[in-house]
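Note that this complex is displayed minus one protein chain, with the remaining chains in position.
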Amino acid sequence: MAMIDKRLSRRRFLQASAAASAAAALSGLGSASRLVVAQDGPTGTFNWLTWADHFYDEQLDAIDTAVGIRPNATFFSDNAEAFVQLQEVGGQLDMVSGDALWVPRYYEEGLIAPFDINSLEVSKNLYSVAREFPWWTVPDGYLGFPFGWSPVQIYYNPEFVTPDPDSWEVMLDPKYQGRVVTENQPVEVIAYMGKLAGAKDVYNMTDEELAAAKANLAQLVPNLLKFTDQAQETWALLASGEAWLATANLGADLVVRDELGGPELKRIMPKEGTVAWMDAEMMVDGGQNQELVLPFLEQSNQPEYIAENFLRYGRPLFNEGAYKVLVEMGEQDRADRFLFNEPEAILDPNLTLKAPGLSTEAAINAFNEVVGA
Amino acid sequence: MVGPLETMPVSPHARLVRRALWLLAGAILVFLYLPIAVMIVLSFNESRVVGLPLTGLTLDWYEQALTNRLLLEAVRNSVIVSLIVALLATIIGTMAAFPLVRGGMPFPGATRVFATMPIMFPGMLLGIAILIFMRRVLDLDLSLLTVIAGHLVFTTPFVILIVAARLQSLDTRLEWAAADLGAAPRKTIRHIILPLIWPAILAGGLISVTLSIDEFIITFFTVGPQMTLPIYIYTQIKFGVTPEVNAIATILLAAMLVLLVLGAFVLTARRRVERGGEH
Partner (left out) sequence: MTELASRSESAPATDGQGSGRGRAIGRLLPALPAFLVLGVLFLGAMAFALVFSFWKTENFVLVADWNVDNYAKFFTVPAYVRTFGKTLLMAALVTLGCLALALPFTYFLVRYVSRRWQRIILLAVIIPFWTSYLLRVYAWQAILGEKGVLNLVLETSGLISEPSRLFVYNDFGVFIVLVYVYFPFAALALYASLDRFDFSQLTAAQDLGARPDQALRHILIPQIRPGIITACIFVFVPIIGEYLTPTLVGGAQGVLIGNLVVNFFRGAQIAQGAAFAMIIALFVTVVLVVFRRHLQVEDVVARG
């Protein structure tokens, strides 16, 4: 079956990749893709608070073999959770992943340390736009090593959703009662409703904008089948046909069609705009094993690893070198569908980047008021 | 101890009731195991999403689970933590039940209500508050030990309550009789009280394991650079849980059921030896 093939072929690629990396390390082939075998560099383990899809096991094994550095990964789901944890735990963590405008927030609180991103050889693989995001640039350096990104879009089943929508409005259409799914993220959902209401900066909304967003939410809720905690629930509901409309990251349609045997979905970027995320690895200020962080990043962002990560988890990543590897592997089509080669898309003015905004508390309250009994 | 003969129903009416109860118990067991059966079936599902429809059958997830180093470490940590928590909670809770019921504790009613308080709060608040206290006041580094401490906070109340309830209905005249016959308090406890409240202690221990082995949120805030199974599962938000987790859960379940069967045999063998001393 197509699904098994895909998984097997990934595994085969993986073995090839590990072999290639090892071979490259030994024979010194390639420039930016050469694994640096640091004889006298620091070795050991460090602590990394991240999302589960920022790495894969074989990658860590290969890096450990090559340079003797291994991260102890612990996972979290919301930026706020990680933020609270880091505030309390401090130096017991060495590296933390974070989204978009959360990163400067960490910096403001003195939790992370900027670094000279150009000092890392491997950063040459990044798209130049990723090395120059103004919100991640401070006089002392760059605040994080960019990883992946995605706008949030509306996916819909064209068989049931007609005519083709172009706006957030479609989620509120009573025609689709009980057929809409969105994330269990109060601030995000209010943000979407804020977009519908015409607000631009949906994480810092005014009272009027919030009131309008709340009114929109009140119309959305009867249409909702559920708020999902995990992306896979959204995919499953779309695949089974229980849901016809959903908010999701790039690639949801491919998972639903190829891996879950579901219908062919279409996606739109709502005309009012939407939100997007981009994440990066941040170096904790005063981490007990801080000296291992940059050497690890030097290894983990090698194009082969990032390409494999893309194939496994499916969202665009900021690594241009990885795109080239994907093209060589014949996966260009797939990568293009994910807008892999168009990271400038993230700069679209219609996109609002995830941020710890000032209207967070008000947004949560608005959400609670609508959703509560 | 009421032997089987005494419980023999004496009338057709009673027999009917007994049959009805038997059916009910059976139905309840089916109810309890239905999701388990579905969970096991889903572990063989080809689809990478945990849920219907079944797109095909495969053993891939088992292979993946058994070679996933992080997942296996998580399982190991979870089992160790929950066993330690159960042991400690049972000991601590049982010990505390005595002064609570037998006197010595000022304001026993209020204390009992206070002991119930940890389970009133949403786990998230407990997790954050315990984290802050342990870091700012106790200046502890987070590790599995802090996780155990956190788990104890919400499992101990269950043990205290269940043992206290049992202790309460214990006939104290038995203890007086023992004392009259010259037994020291410690001996009384060991040979009279503990055997009589043993089901409550067991129940408390089982509840503690249950609560601890799948606890996610407090663990999340109090864990150091270690991974536990619930955290592994719950935090895969962006990209979802795969049936790999079903696979490991099925393996664990099978292991536990095997242990149960073995334990049952051991218990039978032991009982034949210890026939005299029980009850």
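Here the chain labels run A and B in written order, and each chain numbers its own residues starting at 1.
Throughout what follows, a residue touches a chain if its C-beta (ideal position, glycine included) is under 8 Å from a C-beta of that chain, and two chains touch if they have at least 3 such contacts.
Source: prediction; values computed, not measured.
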Chains in view that touch the one left out, judged over the entire complex: A, B
Which one touches the absent chain: B:V81, B:V147 or B:A249? B:A249
For the chain that's not shown, point to the residue among B:I28, B:L57, B:I80 or B:L194 touching it. B:I28
Taking the full complex into account, what residues of chain A touch the chain not shown? 78, 80-81, 83-84, 87, 105, 109, 178, 184-187, 221-222, 224-227, 229, 240-242, 356, 358, 360-361, 363-365, 367-373
Contact residues on chain B toward the hidden chain run 2, 4, 6-7, 10, 13-14, 17-18, 21-22, 24-25, 28-29, 31-36, 38-39, 42, 50-53, 82, 91-93, 95-96, 98-105, 108-110, 112-126, 128-130, 132-134, 136-137, 149, 152-153, 156-158, 160-163, 165-166, 168-173, 175-176, 179-180, 182-185, 196, 199-200, 202-204, 206-207, 209-210, 213-214, 229-230, 233-234, 241, 245-246, 249, 252-253, 256-257, 260, 263-264, 267-268, 271
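Here is the rule we use: only the chains that are shown with their structure count from here on.
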Please work out the Cα centroid separation of chain A and chain B, and write it as a whole number of Å. 37
Considering the complex alone, what residue numbers of chain A touch chain B? 1, 3-4, 7, 45, 47, 51-53, 57, 72-78, 81, 84-85, 88-89, 92-93, 229-233, 235-236, 239-240, 249, 255, 259-261, 313
Residue ranges of chain B in contact with chain A within the complex: 46-53, 55-56, 58, 60, 68-70, 128, 131-132, 135-136, 141-142, 220-221, 223-227, 231-232, 234-242
